[in-house]
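Left out: one protein chain. Kept in place: all the others.
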Amino acid sequence: MTGHHDIGAIRARLASGDGPAFWRSLDAVADTPEFRSYLEAEFPAAARLAASPERRGFLKLMAASFALAGLSACDSSDGRHYELPYVNAPERILPGAPLSYASSALLDGFANGILVTTRNGRPLKIEGNPDHPWSLGGTDVLAQASVLGLYDPFRSQAVQHIGRPSSWAAFQGAMLAQMPAWQAKGGEGLALLTGPVTSPSLEAEIARMRKTYPAMRWYVSAGVARDGLYEGARRAFGRPFETLPEFAKARTIVSLDGDMLDLGPGQVGLARRWSDARKASYAAGNLLTLHAAAATPTLTSAKADYGIAVAATRMEALARDLLSLAEGGTAPSADDASAAWLERASAALNAARGAGIVTTGLSGSPALHALVHRLNGALGNAGTTVRHTAPAQAIGAGTLRDLSTAMAEGSVETLIVLGVNPVYEAPGALDFAQAMERVPLKIHAGLYFDETAAHSDWHLPLAHPLESWGDARSLDGTVGLIQPTVAPLYNGRAANELLGFLDRGTIGNGLDLLKQRMRGESETDATFQARFEEALRSGFLPDSAAKPETTVLTEAASAPAKPPEAPQETIEVVFRPDPTIWDGTLADLGWLQELPKPLTKIVWENVVGVSPKLAERRGLANGDIVRIAADGRAIEGPVWITPGQAENTVSLGLGYGRNVPDHLAKGLGYAANVLRPAMDPWLLEGATLAATGQRRMPATTQDLGTMEGMDLVRVQHQGAKPVGDAKAYELASFYPKPAAAERGAEAAWAMAIDLDSCIGCNACITACQSENNIPVVGREEVERGRWMGWLRVDRYFSGTLDAPETHFQPVPCMHCENAPCEVGCPVEATLHDSEGLNLQVYNRCVGTRTCQSYCPYKVRRFNYLDYTGDMPVVAQQQRNPDVTVRARGVMEKCTYCVQRIAAARIDSAKDAHAPIPDGAVETACQGACPTRAITFGNLSDPRSRIAAARADGRNYALLGELNTRPRTTYLASLAPPAKEG
Amino acid sequence: MAQLFSPGADAIYRLALLTGVACLAGIPIVAAGIVRSDYVTDVGVAPAQPVPFSHKHHSGELGVDCRYCHTTVETQATAGIPPTHTCMTCHSQIWTGSDMLKPVRDSFARDEPLQWVRLNKLPSYVYYNHSVHVTKGIGCSTCHGDVTSMQMTYRANAFEMQFCLDCHRDPAKYVRPQEQVWNMTWKPPENQATLGPELVAKNHIRGGERLTECAICHR
Partner (left out) sequence: MSGATLQPPSGTGLIGPDATLHGIGRAVASVPLTHPLNRRWWIAFAGALALLGLFGGVLCYLLLTGVGIWGNNNAVVWALDIASYDWWIGVASGSLLVSAVLLLLGAEWRGAVNRVAETVALLCTCAAGLYPIIHLGRPWFFFWNLPYPNTYDLWPQFRSPLLWDAIDIVSYLVVCVSLWYIGLLPDLASLRDRAVEDALAQEKAHGRPRKRSLLKAQAYGIVASGWRGSAAHWQLWSQAYRTIALLGVLLVVSLQTGASVMLAGSVMPGWHDTILPVTFLVNAVFSGVGVTAAIVVLIRSVYRLDGLISARHLEILARLMLCLGCASLYCYATEFFSTFLHGDQQERDVLIRRITGAHAWAFWTVVACLLIPAQAFWSARLRRSPLAVALIGVLIAIGAYADHVMVLVVTLAQDFLPSSRLAYSETIWGVATFAGSVGLFLTLLLLFLRYLPAVSITESRRLALAVVPAAAERRAVKEAEARPLASERDGTEDAPLWGVSAAFASEGDLAAAAAALSGRDDAHVHLDAHGPVPMPRVLRTLGIAGRSIRAYAILGALAGGAAFFGMCVYATAYDYVFLIGGRPRFSWPSFVVPSLSFAMMSGTIAVHLALLILNRLPRLNHPAFNIPGFLRATDDRYFLSAEAQGERFDADRVVRKLASLPTEAGRPLDIRRVPR
């Protein structure tokens, strides 16, 4: 080609300024002479197109061909043709060797401790930080997926001004011109909108900015706000508190629409403490029981020993009844349906005064929160099993409602939106976008060019948390540090750096800002440096958790006891954050979109949850499109009949219905925010539901919810005889015992999954996906039944439709010693090694699919189409180099993370075959599990945890009667003594 | 009327039949030969490099240790390609004006990597770890040949599966004393038949069936 140097120039331009491989960045160079000459040389016809009105579509096409040809020319044929060594080898980075950084994963501003594994300078995998005092080594799906977010091709890659590519310099120039005016007016008309702020350094920056612009107003927006929780505490105690349960000391838990095990800032820490307490209490012979009332089923209510479906509007009455019973009174508003549950819960609470927990969740109303505080106070739980601490979130900002009003009044002249997307998130009642039209200057900074960006004058790319310096608090107040693991891919800036610029006129340096904030007044350089490095190493500031505070209940407004209400025919609508994509911020991540929602197993969209009774009454079936309307606003979505839903409750999921052109999330589901009322964001009363007559089945990964009479999930009642069995290993056979583990191998790998600890949170699935390069196949393929996850979490219901028991059962490959799959393979693509792994040799597989047809567990996954080849080049950077990327036509499955075993084995081999210590090999799913439900290790080591789990009376093999001798076994779920239930 | 076929037709027909059979048998044999030939495997072919670096000169004649440049060979999966900086430790002092070394100086000055043509390629689904091999007594030359005699470096062996299996099935044939690992001219001594098994035992090398399991190399 003639213009080779032209490509170099284009590439340089793309790399330096706005990043490679995505069409939006091409926009930035499309008009440069280099690009023109390149086009004319290479694609003469295309050069004419480039000037035509269909320019955007053309650029999109060009992005693909660039990725194939020009831009990736240096790594032709999978990058193995040339070797490009460093010019100066960086310290610490050894080629191919993993390097971990402690950092924090953020969820609505709240931190969980993580370790970021990088390889050759690229962050590849998120692990939990076991030393972190709050998260204790667990992670959630959002943390696991955040590494994909870093390489997300949909991320914003350039500064944009009124929809046209611009630059940081242009933005800085424009702002510097504005600043004198702001300063002159003391910030009058200036409005700053952020997400929930827990970061001390960001808080300091905001404080400093407010000092510079005293009249500036600060607002906070969040799709899933904690306002109700703080307001409830304020009503009960006079000021806001964070409320944390102490499960270890508790004997019973009553949850009123609680969300302690559900995705959210608290999930990782709370679920771990809950499962630990439950295991300990079972061992002590007195199982920590959970009584849960919920309007719509959640992970918390799914794990309940005693569950009941209660309308959200009745929740306060229920709390009042409990309070009345706790105070020795009666339950005046109890109806027939709830009386038994109420009685049992109340009895348990009263029996465990000072050792009980009453809890509610983010979606509880302030009144409910206040009632729960009073209930805990009355039962003597406050201060013992219920701890109150200062809020981790910075208090004092205005709400979105306030901002909307201010904008509508015209009192906002400049709106700075930092990392949030209010145009999408704001309740429909606020009509935010319209109000925003009245603001003369709108600046948006975000990871994505989202709905708000489209309504703004300036859009600035924010740096991803994995690219920036920062800090954030966990729910318990522990300050976690955020450190960059890679230089910003798209020249984004961190939020605190941006604020520094608006304050001082120069874009700050995140590291300096962090150090400034952390440095104590009296510290010397040396002591500070040592402390800082230690904090970076550990990932958090030691002993920074908030101290428990004593609380005093304010005088309660006397609540009139109400008699039971007559059954109502009106529909209440509850809104819930999505258990995979949360509030929609991460809706562009394919891993999360394709993650089956724990209870419905639906992917790629949200549904309208209705109770079986309501569906029966209205003649609705799964997939019927219904229209839900209130106050002149309406949404349409497919019905999903949800066992365990309160009769007249309709549940809507947040996070969908995004309207961002060309993005992955575009066109998926409906936008529940449209219906959200301005006052109570979680509950809408008096809505109407009408079938539209249309139908569209949502894509799910599991059809059947029953066990069909089989004992797939076993339940161990406290005090009953063990339900586990060793029989599965003693069945008669013509063959001798399998030779695995008898060929002089060092280990016999096995896994045990504690079904009681499994809360169905899916962290394992996402961890597996990121560790093992598992492709996202898309909605159509899932509908055809070709979901690719190596690990699935089966969900079974038992009991009645209205009050079902829910069971979660993670099913990876069982690594059967008598593996049925292996016999069928004609080419030895699947076989055993002597350590007991059922191996899958991708490069040998010809794709007969016999192994999967022989597999009684159906855990194998086949690449029916080319799922990996057309992945964006950027997203391919996330791939784990230790795991083969599977081609089309190849079977794949769980390998017990054989690459991790191999790494440990090589280390041990280099060390004269020193035995691999127990716990040295952790599978990805095991590492991610917030409740440590998964045990993995060497069965031939009698002191290992896996050997202990195998010896547990709860241990059983799934379908053990088939004589497959699975290496993966289950520990039966726990339940209170049977006679009680 | 004459016969339908002339007498010569018989010979032609039979020859055609035999040729057909020979082709059926011969084509796979020829194909198998081509696949194994140097023409396909590139064994012994020294490609042009940006700098005509001579292992013979540096390592053979000057005696620079392998590990001076390939620093991670004892600790990591990859042996490591030296950064330009390594070249410049010497060549900022000697041969500073050599035209031959201009790409090295340019690379260092412009902070652009040298682009070496890769010699030893394994498919992306094969995971080879240098460190465990050298620490267990498998020498460089067993796979890479006598690099110290190569003016321009070439591929000494086609790394096909059978090449790897040959050693994994019976490491005693190739294992050497630890001090001989870096010796490029090592040849199995007379008593390799007795020495090999001793070294295998001493180095805790798992041989035979264990080392030929698929997951040893494929993941």
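The first chain written gets the first letter, and so on, giving A and B; residue counts start at 1 in each chain.
Here, contacts are C-beta pairs under 8 Å (C-beta built on N, C-alpha and C of every residue); 3 or more make two chains touch, one makes a residue touch a chain.
Small disclaimer: the values here were computed from a predicted structure and weren't measured.
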Task = Indicate each shown chain that the hidden chain touches within the full complex.
result = A, B
Request  = Kindly state which of the options A:181, A:395, A:846 or A:914 is in contact with the chain not pictured.
outcome  = A:846
Inquiry  = Just to verify: which one of A:181, A:726 or A:823 makes contact with the chain not shown?
reply    = A:823
Ask   = Of the residues A:174, A:511, A:887 or A:904, which one touches the chain left out of the display?
value = A:887
Request  = Spell out, residue by residue, where the missing chain touches chain A.
outcome  = 702-710, 712, 735-740, 743, 781, 784-787, 792, 794-796, 809, 811, 816-828, 831-834, 844-850, 852-854, 856-858, 860-866, 887-891, 958-959, 962, 964-965
Note = Hidden partner sits against chain B at residues 1, 3-10, 13-14, 17, 28, 32, 35-36, 160-162, 165, 209, 212
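In the analysis below, only the chains that are shown with their structure count from here on.
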Request  = Return the distance between the CA-based centres of chain A and chain B, expressed in whole Å.
outcome  = 46
Query = chain B touches which residues of chain A in the complex?
reply = 74, 78, 80-89, 94-97, 743-745, 828, 831, 833-834, 837, 839, 841-844, 882-885, 895, 898-899, 901-902, 906, 909-910, 912-913
Ask   = How about chain B: which of its residues touch chain A in the complex?
value = 72, 75-78, 80-86, 107-108, 111-118, 121, 123-125, 127, 129, 131-132, 135-136, 204, 206, 209-210, 213-216, 218-219
